[in-house]
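For this view, one protein chain was removed and the others were kept in their places.
Each chain gets a letter, A, B and C, in the order it is written, and its residues are counted from 1.
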Amino acid sequence: MEAEYSGEIMTLSMGPQHPSTHGVLRLELKTDGEIVADAIPHIGYLHRCFEKHAENVEYPGVVPFVDRMDYCAAMNMELGYVLAIEKLLGIQINNRVRCLRIIMAELDRIASHLIAAGTYGNDIGSFTPFMWCFRDRETILDFFEETCGARLLYNYNWVGGLMHDVKPGFEKRVIEFVDYFEPQVDNLNKLLSDNYIFIRRTANVGILTPETAISYGVTGPNLRGSGVQFDVRRNEAYLGYEEFEFDVPVGKGEYGPVGSCWDRYMVRIREVRESCKIIRQAVAKLTPGDVHESIPKRVKPPAGEIYMRTECPRGELGYYIVSDGSTKPYRIKVKSPCFTVMSAFREASKGTMIADIIAILGSFDIVLGEIDR
Amino acid sequence: MKPQEISVILTEKFGARILESQPEAMNPWSAVEATAILDVCRFMRTEDSLCMDHLELLGGVDYKDRIEIVYILYSMKHYHRYTMKCRLPRENPSIPSVESIWGVANWHEREAFDMFGVVFEGHSDLRRILCPDDWEGYPLRKDYRPPKIYRGMPV
Amino acid sequence: MESIAWLLHLIPKYDTLPELWRALIPIVVSCVLFFALLCLIVLFLVWLERKISAHIQDRLGPMYVGGWHGWAQTIADSLKLLLKEDIVPDSTDKLLFKMAPFIVFLGAFAAYVVVPFGISSFVTDLNIGILYVVALGSLSVIGIIMAGWASNNKYSLYGGMRAAAQIISYEIPAAIALMTVIIQVGSLSMVDIVNAQKGGIHHWFLFRNPFTFLAFFIYFIASLAEVNRTPFDIPEAESELVAGFHTEYSGMRFAFFFLAEYANMLLVTSVATTLFLGGWTQILPGPTQIIPGPILFFLKAFAIIFVQMWLRWSVPRLRVDQLMYLSWKVLLPISFVLVLGAGWMAVR
Partner (left out) sequence: MLRYFKDIGLGIVTVLNSMWVACRHFFTPAVTIQYPTEKWTMPERARARLFNKIEDCIGCSQCARVCPTRCITLKTEKRGKDEPEHFASDGTPIKLRTYLYDIDMALCCYCALCTFTCPTHCLQMTPAYEYSVYDLRDHIYHFANEKPVTSSPPAEPTAATS
């Protein structure tokens, strides 16, 4: 370190109270002027040991805890959990539940990516995209609220079914929203993504090569930003995603090396459009049915273990659940996508500048609730 | 590749160091001798037909009589998954670190150390990761009782 | 100031005062008056900025205080800031910490001496007016570095250092862009420069020749950097440095930084108005001035300020090295070319 960097190394403790660490994250920066020689993340400020809590609650009662992991994409969090339990129990769900789950998960993905894009603009210094993204996100949250009554922590996916069926006219309004929303993405692109200042700020920093990304277990949009075409929905389809037509966007490196912050950001923006496509198809596939049909009276899976992963907006969310045959889970271990991507942070941020640290952190799109669990 | 084939390859290569295999289970797994885990993992990472380049999950489970460390491996090339388990005693568990094979193992092992007190030999930076550095006990062990007072604050 | 002295004459027995008093009182009175005027304008600007940002972001902004569109919100805010406890953190360099906001403000305040809002300048017409403005612009750097250093906070220090580097490097293109106009007029006095642009919009330097036209934009960009506005707000970059050099400030001292920021904005736009937009002179060619000079002046200045704010809420922030790149490798060469061109136009 001393050989490469002249001058004195100063330690700058960024966080836990800092406007753009996206929560209570502490970064220990070793800086030489504006250059960062080393950035060591310290996590755990939001640790509440949900895995221990879950061992003392019955299976359906875990869902509210699971919601609170990634509070920006709670629908996807609980989706992974209930799919794992259903697989353990061997429950088959009907088509309506399946399609509604997909619609909700994709709407939630859009909402989550909107937060990611908006806060990323905020990190880079442009404040307007944040508000525009939140404006559209509110509409999605309205859908959730009218359906299940909550705006953030839904507890909507239940083991074997859904909490409520959707209100009449939901399908029409969702399609209307998607029609309205797709041009808004162009607007956002004009304002932020194609802005040359933004490109220069992000397109050459925080490079994660595909090899590094895989070695560090980076998943989801961050992995695809590095040019690896891998999506759980496509490569290990669950919930019948194989019937849907959608592209898996990958980072192409238009303005710099592949795997830069801009690529990761752009993958999210492109994914939003793919989600819109999926929503249209899922609404078309929606058939009448009872969403409470296959909800078991008592969730008591046989002894065994299961690993189930789904594609949540921040990457692959894996649940490793060990059941001992009782009504409470023996052990739930969550593979959190943000946790793994955060472990690659040190690798991605060496030799960058302080402003880049924020850019890299924002492009990873972390949620501290999920890292610390 | 099917889990059955993976388990056959593993038994052929490592023989008695693979303690038990259940490739038919919902989550197919093999139990590996703790001292052999580094060799097994390196083999699975480098062998072209396996190419397990993605460590999906590394975590512990406390079975009251033993602690199991679970490695779920996935291949981004062949799209197959396999689980490996190492059984460790509850008193002073220790196991070689696989940090040299997958970068992400660094943090996963720190978490397992934090939650179960498993020492990973050869780990570059084995500190607590989620709990405070001076926390006592290992929270995810089944016999863990949270402290009443931490640094003068009621918990 | 002459007008104030004349007004004071109307007070009975004013002439019987000692001569020293008679010299000092107009200065003090005009200072106070101008300070009050500046505060009012700044309050308005803060309100305007909040409204502009709100409407760009599909919000409404302040709507309650004062009734109509929350016009009194900033007044209430500034009152709140003045009433807040004056916190001086323990480990600061007390003297420098307390002085810094006032020095920053002084730089902005003192430069207004030469700005001609109307037919004559407000206080006096220096024959080196522009040089004086440019020189005083550097004074705020000293205050910002003092604040950054004295706060004993790493973020503040970074902010101070960034501000120093930024303001010093952007002063050069800004000053050189002003040179284009000075060459045309042949005088540094701002009153002379305005007089040279009398007679309608086509006499303004903005539209008079292509070199001054471009110089206006160079000056606009460089002055944005000088007053630390987005996209050049790296000294206070809130997503990186929390609040930069004023991280540790609160209450009245913070209010002074705030005041200075907006006063600086008004200053650079005033200079731009004077040099490129014809100052207080009328827009339409013709013999009579319909709108009074000072009002026209402020309208023009506010138009530029509006663009500054609009720009702020549309674009992201540059990084430090890109900022330096822009200054030294883009703006500086272009401004040199412009000076050459303007010189050629002048001697042609």
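Remarks
Basically, a contact is a pair of C-beta atoms (placed from the backbone, for glycine too) under 8 Å apart; a residue touches a chain by one contact, two chains touch by 3 or more.
These numbers come from a predicted model, not from an experiment.
Of the chains displayed, those contacted by the omitted chain across the entire assembly are A, C. From the options C:I25, C:L48, C:M63 or C:A76, the residue with contact to the chain not on display is C:M63.
Within the whole complex, the absent chain has one touching residue among A:Q92, A:N187, A:N235 or A:S326, and that is A:N187. If you put the hidden chain back, the residue from A:P19, A:G33 or A:G61 that touches it is A:G61.
For chain C, the residues touching the chain absent from view are 54-60, 63-64, 310-311, 313-315, 329-330. Chain A residues in contact with the hidden partner, per the touch definition given at the top, are 53, 57-58, 60-65, 67-68, 128, 132, 135, 138, 145-150, 153, 155, 163-164, 187, 190-192, 194-197.
One rule holds in what follows: only the chains that are shown with their structure count from here on.
Here the chain at the heart of the structure, going by C-alpha means, is A. Chain A and chain B have centres, each the mean of its CA atoms, that are 25 Å apart.
Contact of a single residue of chain B with at least two other chains is seen at no position.
Under the contact definition stated at the top, not a single residue of chain A touches 2 or more other chains.
Here chain C touches chain A in the complex through residues 53, 56-59, 154-155, 158, 230-231, 233-234, 237-242, 313-322, going by the rule given at the top.
Of all the residues in chain A, the ones that touch chain C in their complex are 10, 12, 18-20, 34, 121-128, 130-132, 135, 191-192, 195, 197-198, 200-201, 353-358. Those residues of chain A lying in contact with chain B across their complex are 43-44, 47, 49, 51-52, 87-88, 212, 214-217, 228, 230, 235-236, 304-307, 309, 316, 318, 320, 322, 330-331, 333, 335, 339-340, 342-344, 347, 372-373.
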